[in-house]
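A single protein chain has been omitted; all remaining protein chains appear in their positions.
And then chain A:
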Amino acid sequence: MAERGVGDRPEHLTPVPTPETVPDAGLLLASVARGDEKAFGKLYDLVTPRVYGLVRRVLRDPAQAEEVAQEVLVEIWRNAARWDPDRGSATAWIFMIAHRRAVDRVRAEQAAGDRAARVAAASVDTPYDEVADEVAVRLERQQVRHCLDALTEVQRQAVTLAFYQGHSYPQVSELLRVPLPTVKSRMRDGLIRLRDCLTPEVAA
């Protein structure tokens, strides 16, 4: 807890360390912020499978995913100096950008009207357990899976439908046939529960 003040982010919320001896995304991103292209290459290798995986998961279409992943990675380069380590880990910042870009693409398509109906129809037919299972199976991290399982049904579905499928909260409300305010609070509660579950034991 050394340098962090009482009002600061609690220690247990600092980025979860990666066990393997892989390069540290934060150090790399800090170098990238100073224009280090070599560091960017390393950062690319470190995060791109996850960036691409996430974007592809949301968009489904591999060609679009590739396009959006490229936008995301270029944005990381452009904006690297704007990452604030005091506010969060490098990976959180990177995936935040990736997820937002992917969802923006989904929304743009829906606004253009060529996908909304299809997506809605297809999603309604998707059994939710299947969705959650599919998510869970792909989750390599046992802990994340375990923590998702610890959520209530509606919490888990609200979180995964929004995060992995890019549904807006009114869409989630429609899909789950749960009122809007309930969806909002389940999303928040679900994330808070995940946070608490994913948190390593706080050292006494």
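Note that contacts are C-beta pairs under 8 Å (C-beta built on N, C-alpha and C of every residue); 3 or more make two chains touch, one makes a residue touch a chain; residues count from 1.
As a convention for this text, contacts and distances are computed from a predicted model.
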TODO: Could you check which of "Carbon monoxide dehydrogenase", "ATP-dependent helicase", "Ferredoxin, 2Fe-2S" or "Regulator of SigK" matches the UniProt name for the chain that's left out?
DONE: "Regulator of SigK"
- [ ] Quickly run down the residues of chain A that touch the omitted chain.
- [x] 9, 13, 15-16, 33, 35, 37, 40-41, 44-45, 48-54, 56-57, 62, 66, 69-70, 73-75, 77-82, 87-89, 91-96, 98-101, 103-104, 107-108, 111, 135, 138-141, 144-145, 158-159, 162-164, 166-170, 172, 181, 183-192, 194-195, 198
